[in-house]
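First the structure, in the form of structure tokens, and then the observations on it.
One chain of protein is taken out of this complex; the other chains stay put.
The block that comes next holds subunit A.
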Amino acid sequence: MPQSQGDAPNWTRSVLVLPFVVALGLAGFLAFSVWSSIKSLDTARSDNTQWVYSQLEVEYLKLERALDRVQSGDTGALGELRKRFDVLYSRLEIAERMKSSVAAASELGRIRSELDQLIPIVDGDDSALLTNLETFRRGLHQIAGLPRDVALTSIAAAANAAEGERQRIVRLIEILAAVVFLVTLTLIFAVFRLGRQAKNLRTATHEAEENQLRLATTLRASLDAVVVIDENGLIRDYNGSAEEIFGFSRDEVLGRGFTELIVPEHLRDQQRQNLEHFRQTGETFFAESGRREYEMMTRDGRVFPVELSVSLARSDTGPLFVSYIRDITEKKHKEQEILQARDAALEAYREKSRFFAMMSHEMRTPLNGVLSALQLLEGSPLDKEQKGFLTAAIASGDILLGHINEVLAIERSETEGTERNAQPCDLAALTSGLLGMMEPLATSGYVRLHLDQQGLDDRLVLIDPRAIQQVLVNLINNAIKFAPGGDVTLKAYYRPSETNTGPDRACFEVIDTGEGISEADIPKIFEDFVSLDSRYERRTGGTGLGLGIARRLVRSMGGDIGCTSSLGNGAHFHFDVPIEMANTPAARSAEKAQRAAPPQRSSELLLVDDNEINRDLLSAMLKKLGHKVTLASGGQHGIDLASSTKFDAILMDISMPGVNGLQATQAIRSGNGPNTATPIIPVTAHALPAEKKEFWAAGMSNFIQKPIDMKALGLVLDAVLNEQSSGSAPLDFCPQAASTSVAYIDNGQVDQLIELLGRARLSERISKLVSKMDQELPAITEAADSEDLRAKSHAVAGMCGMFGATRLHAIFQEIEVACKTGRDRKARELVELLPDVWEETQRAWHHRVRQ
């Protein structure tokens, strides 16, 4: 647009100017010619022609008359004659000088030659003149008529010359007139063009003004602040919104540097560098990069968030940055509010969840008491009616406990999140054991259980066994409930990964022959609190949480759960989880060995619990298991008793008023009494992994979960009393025992120890342990027999476990087990592993503690 506008006048100008200049030059030349001609008219180049020639004739005649007078005898007229001769002579000279005399040159020549011949006569004395009068007359007679001829000829010539001159001037004037006419035409055309151009210019100016006005209005009306700066950072324009946002008036900021005015101090250097960079390279960081968030500053120094969009414009005076700035303080504030609201809602949800969990715990403790009392009552002599009531009470209590456990399971699945505790596990053993556990329930519902393990082998896989168990128990439970008198099949198999890169999967299917679920309902069954059959609900008393929990667990393991069913055709639940293979087939035998029936033996036990009912109950259970029990009503009481009497094991409640279980444990461990090395088993409803670690860090071993199941209690006690310290999770179907698959040290446990003791003390303890181990290890490798080996391994295993040396601990445990089961060769193989593992363990400790 500006270029084409620039070309047009240039073109017009050259077209107009060239002829104009030429015409003007021509006119000037002509005018000069005419002027010179007029000038030459102004000054006469010659005397009056007619006068000169007529005077020649007049003087000739006067001379003739004077001659006549002399000849008639008037001698006094001689002077007159001479005078007339002279006058004629001078006239002749004048006539000769006339330009027009060229035509009559011969006549004039004849007159002169004649007069020259007469000069001697005229110049002679009077007498000579008188005697030669006749000669004089003849001479004169010779030229008589000539002056007239000269006059006629010359005048005609002069007239011609004048005529020629006049015509030349007339032609000049004509040409001049024509040129003037042309120039006038050109001028008129130019004036016309100029007029049109002026009109165009006026229109363009008007349009430009309107545009300017419109732009200015737009700028003023813009809700965004608009600040225009040049490449030196000087403000070139600034609109009304900018005045409002920044607090500077337009006049104040125009021509001043924007960095000092509206950029906060911490961003100024960056802005200056950006501008400098632009001046040198022409590259911009800000411009044309869309909207971005930034910070700017008001007149009173308030720094506020803005949304900024900068475009680069090229103008006549150099590049300009046009910045659109929006104050987003309000927006940010609202975003913040929304975030806060969300956080508050989340917090409220968590709070509610915590409250829920807390309430469940609180309910479970008294329920535990009720159920345990009922179990004890069951063993006393009752009549048939009483037995019926008791059965009803125990059934109701079990249902209530089931509800509470489900709620806690949800809470646990949410707090644990995806941190699944993967362990090497034998799925064949797991599924068999599980089905065995479900057998009584199935029998009561006249349901036949089937197990299909064809897709399994005896490899160990890394998996969270408890989560798998929980899901399967839930599914099988449901299947038994829904298929009374029918068949329930559990299928388990491995499926290689479909793509070679992904992990293999363990698949489980639970198939029943029950009434099935309508297809429309299938998507709903995995939601929380969904129970399809309200009548059945009354009958079975489910919370509707079971499948929701199952799905949570499966998903947390990275798998998925689904169901295919239709009414009347039974239900087919299936889920799969990704697995990794654990390369330690040896662990299985160890595990199996460990589960071999422990020898029953009577032990001295100390039970510490502030709750009298629980205390009595637990003591009754322990007595029933054949142990001698000493009771302590609180933490301090427990410490006192432990300081004087030696026990084989101490069962410690955790939540107690005054001195709690953890404190009591620490006191006993650090005291001088006979029980500093006695296993202390935590007894609590608290079951989160972090809490367990805390217990172990405090020097406790193993774990007894409330409400207490007598069978589980027996197993734990047997393990503890036989091995003194297992330092591991409570008994599972797949305990953590693989000598080569576990980490050298449990970082979490070591961290707890660091927290508990501080790095200096821990490293001191560890170095003590190291020196002790350095003494013990040679003794172990050179042990005389398997009983010696077992005893020595047992002695150091607990120490290792306490300081988080998990692999070492596992190996010692395996050695113990191998010794006990008489597999000496296996024990020796394991012993050979010890030096290397010991070295690695020290390195790991060193690394962890020094960190």
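The rule is short, and it goes like this: a contact is a pair of C-beta atoms (placed from the backbone, for glycine too) under 8 Å apart; a residue touches a chain by one contact, two chains touch by 3 or more; residues count from 1.
Operating definition for what follows: contacts and distances are computed from a predicted model.
The listed options are "Branched-chain amino acid ABC transporter permease", "Oxidoreductase molybdopterin binding domain protein", "Carboxypeptidase regulatory-like domain-containing protein" or "TatD DNase family protein", and the UniProt record of the chain not shown names that protein "Oxidoreductase molybdopterin binding domain protein". Within the full complex, the residue among A:E64, A:D86, A:D521 or A:D616 touching the omitted chain is A:D86. In the complete assembly, the contact with the undisplayed chain comes from A:R97, out of A:R97, A:R214 or A:H277.
Seen from subunit A, the chain kept out of the figure touches residues 39, 42-48, 55, 59, 62, 83-87, 89-90, 93-94, 97.
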